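Certain chains of the assembly are absent from this excerpt, and the rest are unmoved.
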Amino acid sequence: MRENKILTTFKNGGAIINGWAQLPTSFAAEVFANSGWDSITIDMQHGPVDYQRALEMLQGIETEQTPAMARVPWNEPGIIMKMLDAGCLGIICPMINTRAQCEAFVGACRYPPMGYRSFGPLRASMIYGDDYAPNANNFCITMAMIETKEAVDNLESILTVPGLDAIYIGPADLSQSYGYPPKADPTVPQIVETVEYIVNTARKHGIYVGMHCADVAYGLEMVKKGIQFITILGDSRLLQVASMNVVKQFKSGAATASAQASGGPY
Amino acid sequence: MRENKILTTFKNGGAIINGWAQLPTSFAAEVFANSGWDSITIDMQHGPVDYQRALEMLQGIETEQTPAMARVPWNEPGIIMKMLDAGCLGIICPMINTRAQCEAFVGACRYPPMGYRSFGPLRASMIYGDDYAPNANNFCITMAMIETKEAVDNLESILTVPGLDAIYIGPADLSQSYGYPPKADPTVPQIVETVEYIVNTARKHGIYVGMHCADVAYGLEMVKKGIQFITILGDSRLLQVASMNVVKQFKSGAATASAQASGGPY
Amino acid sequence: MRENKILTTFKNGGAIINGWAQLPTSFAAEVFANSGWDSITIDMQHGPVDYQRALEMLQGIETEQTPAMARVPWNEPGIIMKMLDAGCLGIICPMINTRAQCEAFVGACRYPPMGYRSFGPLRASMIYGDDYAPNANNFCITMAMIETKEAVDNLESILTVPGLDAIYIGPADLSQSYGYPPKADPTVPQIVETVEYIVNTARKHGIYVGMHCADVAYGLEMVKKGIQFITILGDSRLLQVASMNVVKQFKSGAATASAQASGGPY
């Protein structure tokens, strides 16, 4: 069976730079996968992507054999299982605030007797081979989002759910939950300390940690703290920022340039 | 009727920074339109976009009321008329190498008696108002691509086709046509001179000029030469370059950061 | 931030004529938005529309800046949050029969501390501006459907859920729930009285009221009773009725006309 490179990097203590795919078309996903990300996560929660487009995006990503995951819209077994069957190597599930929610999530990702995932890995078996099914429980990554005060209060009980591999810190929701504005790359001391507490507690329990960041430098700081899976913005925002930069550069020079041009004899 | 801002800028001697949309989804187009471009051209020739997606992209772009044009796949009346009916403010037509080709192109964009465009501006009338149809011949921009040695040889006969508003220089094809590698932002003297010859001849005949560029600085140089419509790369390439930069920055720092992280007591 | 015109009309005591969009294509939605409705609601429950098409329809509607809402398929946080992120100014949620269901629905529409909506208003911020997020809790309309006897029995406890803005009466389900045929524009006394009871009780609690109707005259009667948000049929049914009328008119005259025609010398 093909290696799950995310898991290998986790085990080796390395750090993954994860692309965040929100543009709902397989071609954008293929271009994105061609850009060197260690993994790509399709964002079906805040990204404008539903199942059918996500499936096509997975095909675009697979042309580069980039490891692909999905963040599902909510902790709902139907969509979790569909995304695993479609070949996702892992699921990021939003808003895991209690042990019961975490058990429901992890159970949806694991075949019996570990969980209650239904059998029928149509595309996953086609992509990863006939030994996908017997190995899937150790192959697919379960990544619970820790992004509320309630989740922090219940942290150890969440982290000790059997079958949980990793957590993913959502800094905007976390900040908001503590009464601060919903910002990426938090610098508010209480949030910074909370993030450290989450990371240290997770690592103590052998749980890998990922985080959503907006800036590479901030992301690298997080790697130093033990976070091994860093997302920087997303395709939609990267496109917009790059576009705005071009427009700004052009406009700052265009008036002068046009004036010179129209000075001609025409 | 709503103003065609591209035309206004042309007449005022200003310069337009044009976004080039190749990602075939209305959401990417809307994000792109939200980035400040003066106009956006949907690339149906080398971009992986066909009519139905282009229509949806036009809707995404229209939410920002950004002026939208299309580069059609080829000089074929069916698709040219469909894109005008869909609300494009102008058509960029590839590979106009002879006066006859230019006449066929321009004729497809103009209602009788100026041309042979068929009547039925379903979406254009809805967007621009009931006075669209009687004014369309003066409202929609015809932009012929000059991108071969043959076109340069026939330049004056092309430029003097009644109803032609503008030309668009394709530097990669032009370079290749003269026996050089197909590069953007050409620096080969023969191509540089040819571009200048094209610009000067066009302006002499009152024809506006656009050009595809890869770098803002190069584009601004072209504005100084009298080019009023500059494209820089396209959404697909902007996304890829921005992604590659993030990945590169992260990877250059990640090994160090990971090493520090794994030094912990976990 | 752009005004939520539905809310403004509610506050001013006015009445809204709401279009009901069930045809799953952005072009039909754009044509529909071009027809003068005060607002348009995309029906994802009984309309054959899922998320991806709904997103494209929102773009079609936004070209006219018509305020857009969605009726979600069911009281499920994933789709409610996705539609808000996509730029809906309000959510109509079917089958709110108990206070707990209403709390779950309203909570999904409100950021903390009012609710548990997750942060990531990708398109909403793009459309309405960066001040969308801090103002969203007062900007987005929560509209619970009251359409069963159980809901009527629990009416006051539903209406007093903090953060509920409005209710929407579903007359067909309501009638059926009381043992009558599922009809629009009910005239059965028990249902008429129940509707009046719902309206009066809602208004007493400062909750705005909407209702699904089939006939304009009936809708205007409802406005007199204090209902401020009236839907008449939907795009699918309007198209069908208009088509049937054309066919009927033609067929009633065609036999005669054909007979005259074939009397010719051909």
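Just so it is clear, A, B and C label the chains in written order, and each chain counts residues from 1 on its own.
Keep this in mind: contacts are C-beta pairs under 8 Å (C-beta built on N, C-alpha and C of every residue); 3 or more make two chains touch, one makes a residue touch a chain.
Given the structure is predicted, the values throughout are model-derived calculations rather than measurements.
Note on stoichiometry: the full complex in this file contains 6 copies of its one protein sequence, with 3 placed in the shown coordinates.
Criterion: only the chains that are shown with their structure count from here on.
Taken as a contact graph, the chains are fully connected, with every chain touching every other chain. Chains A-B form the pair joined by the most contacting C-beta pairs.
Of all chains, the one whose Cα centroid sits at the greatest distance from that of chain C is B. Centre-to-centre spacing of chain B and chain C amounts to 40 Å, using the average Cα coordinate of each chain.
Averaged C-alpha coordinates give centres for chain A and chain C that are 34 Å from one another.
In chain A, the positions touching at least two other chains are 24, 48, 236. Taken in their complex, chain B has these residues touching chain C: 26-27, 30-31, 34, 55-56, 59-60, 62-63, 123, 126-127.
Listed in rising order, the residues of chain A touching chain C in the complex are 22, 24, 45-50, 52-53, 72-74, 76, 79, 94-95, 147-148, 170, 172-173, 176-177, 179, 181-182, 236.
Of all residues in chain B, only 13-15, 17, 19, 23-25, 27-28, 31-32, 34-37, 48, 203-204, 216-217, 219-221, 223-228, 230, 232-233, 235-236, 238-244, 246-251, 253-254, 257-258, 260-262, 264, 266 touch chain A in the complex they form.
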